[in-house]
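Only one protein chain is missing; all other protein chains are in place.
Letters are used for the chains, namely A and B, taken in the order the chains are written, and counting of residues starts over at 1 for each.
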Amino acid sequence: MTEPRSLSGVQPKFETKGLKAGFRSNWVLKGIDLKIPPNKVTAVMGPSGCGKTTFVRCLNRLHELTPGAVVEGEALLDGENIYDKNADPVAVRRRIGMVFQKPNPFPTMSIYHNVVAGLTLNGERDRKKLDHAAEQSLRGAYLWDEVKDKLTNSGASLSGGQQQRLCIARALAVEPEVLLMDEPCSALDPTATAKIEELIAQLKRDYTIIIVTHNLQQASRVSDYTAFFYLGKLIEYDETATLFENPKEELTERYITGKFG
Amino acid sequence: MTASPKGNRGSRSKGDLVLKVVVGAAAVGVIAILVGLGIELTSGSWLSIKTFGLGFITGSTWDPYHDIFNVFPFILGTLITSAIALLLGLPIGLGVAIFLSERAGRTRGLGAALGSLVELLAAVPSVIYGLWGLLVLVPIMREYIEPTLKTYLGFTQLFNAAPFGLDLLTAGVVLTIMIIPTISAVSRDVLNAVPNSQREAMYSLGATDWEVTRKAVLPYARSGIFGATILGLGRAVGETMAVTFVVGNATAIPTSIISPGYTLTSLIVNQFGTTTDPLSDAALVEVGLVLFMLALVINFFARLLVWRMTRSTRFRV
Partner (left out) sequence: MVILAVVIAIIPLILVVWDVVSQGLPAITLNFFTHNPPSPCSQSQIATGSAMCWGGILNGIEGSLLMVGMATLIAVPVGIGAGIYFSEWPESRLSFLSSFTNDVLAEFPTITIGLFIFVLIVETTRTFSAVAGATSLAIIMLPIVARTTEESLKLVPTTLREASMALGIPRWKTIFRIVISTGRSGLATGILLAIARAAGETAPLVVTAGYLNFPPTGLFQPTASIPYIIYNFGTGGDYANWTTTAWGAALSLVVFMLILNLSVKFFIGRKFAGVRAEI
C-alpha cells in the first residue's frame, strides 16, 4: 500500500497499523494501515459494507461499545497508541470529536446546554467560560447568528441542517484535535449540505478532519486526500484529485465510474 | 494490543464500575426475592410438611379444632373457579382482542376508547370487585340466575344444590371479570404480531373479515393465544380478595358448582388469625407453598409460549 507522494515525510496525526475490527470473529476491517495528515480533510469512501464507518468508529474507540465487538492492531494518535492497555478511552474521546449520520442533539437540553454538554458534564461550572465556549463553537459551526437569540430553545426545535451544525458546535466545544464525520450530510437537503461542506473547508484550518462519505462528488469537493475501502481492505489512498482523475487500482476505477457500489 | 471484550472496554472510569455493581446488585436482588420466597415458604411450612406429608394435598379434611389440615377440597375449588373463569373469559377476552386488533382503528376513535375501558377493568383493585360481587352480584345469582340454572340443569350433579349465591360459580364469574383484561391484552399483542401478509393473502382469496380472522390470523397465533390463556389461568389461580367475598367459605368438598367452597387463596386469607397454633400457621404457609409452585409452573410455561410468538417482554396487567 503506497501512500500519497505529498505525504512522505509528513508526521501523521493519526496512523493505524494493522487495524482489524469486527464482531465476534467476523472481521469487518481486515487490517488497515493508513496515515492521516494533520489539518487536512481525508475522505474515507467505498460501497456499503466496506468497513468505512467501522474504521472511523475505531478511531475514537466507539466501536468497542457494541456488545460482541472486537478490535486488534494499533491506532496512533500523535504517535501514541490509543488502544494501549493503559490508555483511558474516555480521555481519548475527549481529543476526538464525532458528528453522526443523523443529527442527534440531546432532546432534554436547550441549544445552549447542548453545545456545552461536553464541558458541563465533565464538571465545568464557570459560567463565563461556558458562555465563551458556546459562542465560539456556534460561530465556528456557522450557527451563531441563527440561534443567538434563542439559546434557551430546545435543541430539537431546529431544522435538520441546523441540528447537524449544532452537533458540530457541540463537538467543537471540547476543543478536539480531530473531527470524525460519519456521512454527516446524508440526512440533509442540498442547501444544508452545501453549508456544511463550506464549514468543513474552514474547519480544517484548526482540526484534522476525517469524513466518511458514499457521495463521490462530495468527496471530490471537500477532501484533500481520499482513501478507498473495499470489503474491509484499503485499496487505494491518494490525493483526492489524483485518485479521481487517475486511479491506480482497477477496483477504484470501477467504483468511481459507477460500475458498482 | 487487543481491546479485550472484558478489559477496559468503553471506559475505565471508577464511576462506571460503581454504577455497574450497584445496579447489578439490584438485579441480583430480584432473583434473591424469588429464591427467598421459595426458601421461606418451605421453612415456614416445614412443621406441616412433616406432619401431613403428601396427605396434605390428597386428604379432604380441614379441621382446625383437631389439628388436621388437608387441602384437596380447596385445590378442587381453585380448579373449578379457574375453569369457569377460563370457559367464560377466553371467548370474551379473545373477542375483545380481535375487535381491538383486527377491526377497530388502532389509535383513534371508538376502538381506542373501548380498548382503554377494558384496560381500566384491570386497574380496579380486586377487593372492590369482591365487595361489589358480595353486595350486588350475589343477590342476582341467588334470586335469578342460579335458581334458573338449577331448574333446567339440576339433573346434572353440577347444578344440584341449594342456591345461596355464595358459591364457586359466583366466584368463577367474578374471576372471569378479572381475567378478561389479561387475556385480551396479551392476545392483542399476539394478534398484532401476526404478519399482515397472512391477512392479505387470505383477503385476496376473497375471504370475509371473519374468515380471515378464523382461518389466517387465529391459527397463526394459536400458541400465543394458548399462552395468553395460561397467563389468565395464572391470574385466576392467584386471585384472592375478589374470591374471598363470594365463595362461601365452606371447608367440605363441594358437591356442585353452586355449592359454597374455598379456593387455596381465599382459604389463607379467611383462616388467618382464627387459630394461632404453630401447626395451623405452618399449614397455611404450606398452602402458600403449593400456590407458589403452581404459579411458577403456570408462569414459566405461559411465558415460553407467548415469548416465542411476540419476542416481547411487555405484559400489561
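As a working rule, a contact is a pair of C-beta atoms (placed from the backbone, for glycine too) under 8 Å apart; a residue touches a chain by one contact, two chains touch by 3 or more.
Computed from a predicted structure; not experimentally measured.
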Options B:Leu87, B:Val136, B:Ala201 or B:Ala252, residue touching the unrepresented chain: B:Val136
Listed residues A:Pro37, A:Gly51, A:Gly73 or A:Gly118, member touching the removed chain: A:Gly118
Chain not shown: contacting residue from A:Lys17, A:Arg94, A:His214 or A:Lys233: A:Arg94
Residues of chain A (touch criterion as defined above) contacting the omitted chain: 60, 62, 65, 67-68, 90-98, 100, 102, 104, 106-113, 117-118, 121-122, 151-156, 167, 170-171, 174
Residue ranges of chain B at the interface with the undisplayed chain: 10-11, 13, 15-16, 18-20, 22-31, 33-34, 36-37, 40-41, 43-44, 91-96, 98-99, 102-103, 114, 117-118, 120-121, 123-132, 134-136, 177, 180, 184, 210, 231, 234-235, 237-241, 244-245, 265, 268-269, 272-273, 281, 284-285, 288, 291-292, 295-296, 299-300, 303, 313-315, 317
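Quick note on the criterion: only the chains that are shown with their structure count from here on.
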Centre-of-Cα separation between chain B and chain A, whole angstrom: 55
